[in-house]
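What follows is an incomplete set of chains from the complex, kept in their original frame.
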């Protein structure tokens, strides 16, 4: 088997965590029925935990010109390019649920250029992928191209910031050998 | 939506196909309950169709030192590196069934280095990925490393030939915009 | 010296081969004056041998909108990108003969963008090289560009399929350490 | 001139900012004599601003097995690989000051393998660069190698987390066209 990195960064016992972190974890557990491993892995560093989830929520929960499904598309596409087990599986599940589409997450993870998405979403992912893979090359032409599809400058910040935040997140998950919970693999695949 | 390539290479009508091809397609349909799109897309060129499936069967159905699940692992890992929708989704389904494991196909597709596989399977995929990505660099050291895990020269040929055959297959699927059938996405994910 | 891989996959004795394969080999020998090594290396796996050459002939011998020399151009360009000794040397020889041009094979192998070929052939090789190097990125724009030069959808299939078939062939030749016969190096270089 | 991206994301007026952000900015200004542009560019999104600096401080200000200068080395090396103007210039200045060394920041930015640093620092940067460029390939061997130089698992988390955080930071700076303040270029270059 193969996540030896996980042994280096053991999950702290729930009862030893600061109260605010323990409460957040218990709340997630109540809502989801299980605790996504990202909460447990990061909890060993309370300050980083708080900053990480504050940042995450600021990007993924705020009102935005992007739907919540579209934001998850950015996560799945860029995390697949970074070969991040945790984020592709966990956010793939969330994308299936938010898009009410059992196929689109796998399609985007494998090759977003061939996914069943709108031209607007394709332009969004082209921009996000360039931020993720080659932000140093982003040019005025890239802004123009994505703007043509109706994205405001504020929306473009969202696209970029989500790609940038998961550049961080994917690296932490890969280094810590973070495993996606088994529950995620099947979520959103069955008709309700 | 986005497979315009598919319009360039339309599927021929079943009744216009040569008898042997039509029969093969009907046999698959009877066994699987649907016709995987690869059969329909390639049927427009009967000679290539016959050679393609003869090659496929020679590699994937023969007796081998590799289990059938292991051979599908090679397909999934190399097809993911080639970002091939059809092969990752369709062979991911077959891998789940053959390995009786609902998680391993997604794990291998995203990052085979982090998948729950044995060290022997990891060495097999390292060799297969080098054949797929940089066969020109294969050296005596690569043979030695994979041999250390108990693979015979005949097994190594199998590993290489499967990676090579799907180098062909992935390119054809990507150029023709081949879509995986919707049925594949869920196959092998539910407990029997 | 340096093809140790060749020792792992020894050439079978001609008299032990199945009759159809032995006859094919003898026919080639009679026509060419020698047996190209690809026939001997692959003969150890009769079923794969038959599928390989059936596929090869379906692509390289059929009627097509591409001349036979143009098809060899695709082989040489993509095999050079894959650094495949056998295919660059052997198909370089065939290209010189079919194009009746002693220079064009070396030109295409080194840098096809600088070769003495027509704009139509340049567009054909641009498409073939993208299939070979990055089929996952093939877009509608690539089809449009190659179509502009008069290639039909059927011709485009040929271009793609030849590039895809030699993606397989180059990998097998590199893994097995297949040597081009010495005879190929000089073929087609001298005026008749 | 060339930061048109900066026009898309204008700096908000100081007096319109939430009190906590305004105070942080004024405090920095008092300490440094100027306001580093990162504070102004990010202030247009207060929640992200707070999370960003909380994360930054948790990594860069905490007690650690890494000196503050070593942490800045990680920032400079990975930001140079990401071609990030703002971070190379601004953190280059901080590195010169913290290391009391006017040369080492330029050396690390250009080619850290040739910089005048200790073998331990070289191992630290090798690990950090792999997190930054190819975290998906991090293996047990990488952990072993960096551990050999005396880094604890907690230190390794710091190395990885700083590389990961600046993967985010560099992308935001590149997309927003963030300019380093002119003051940074000369800081730490002159003997006191």
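Order of writing sets the labels: A, B, C and D. Residues in every chain begin at 1.
In this text, a residue touches a chain if its C-beta (ideal position, glycine included) is under 8 Å from a C-beta of that chain, and two chains touch if they have at least 3 such contacts.
Remember, predicted model here, so these are calculated numbers, not experimental data.
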Quiz item: To what total copy number does the complex in this file extend, with 4 chains depicted?
Solution: 6
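As a convention for this text, only the chains that are shown with their structure count from here on.
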Quiz item: Counting only C-alpha atoms to place each centre, which chain is farthest from chain A?
Solution: C
Quiz item: Hey, what angle do you get rotating chain B onto chain D on C-alpha, to the nearest 5 degrees?
Solution: 120
Quiz item: Which integer distance in Å separates the CA centroid of chain C from that of chain D?
Solution: 51
Self-check item: Centre-to-centre distance between chain C and chain B (centres being mean Cα positions), rounded to whole Å
Solution: 23
Practice problem: Would you pick out the residues of chain B that each touch at least 2 other chains? | Solution: 83-84, 111, 113, 174
Quiz item: Touching pairs of chains, which are they?
Solution: A-B, A-C, A-D, B-C, B-D
Quiz prompt | Residue ranges of chain B touching chain D (in the complex, touch as defined) | solution = 111, 113
Quiz prompt | Footprint of chain A on chain D - complex, ascending | solution = 4-5, 8-9, 45, 47-48, 50-52, 54-55, 58-59, 62, 82-84, 131-132, 135-136, 138, 140, 143, 153, 156-157, 160-161, 163-165, 167-172, 174-176
Quiz item: Across the complex, what residues on chain B touch chain A?
Solution: 1-3, 80, 83-85, 88-89, 102-103, 106-107, 109-111, 113-117, 122, 174, 177, 182, 185-186, 189-190
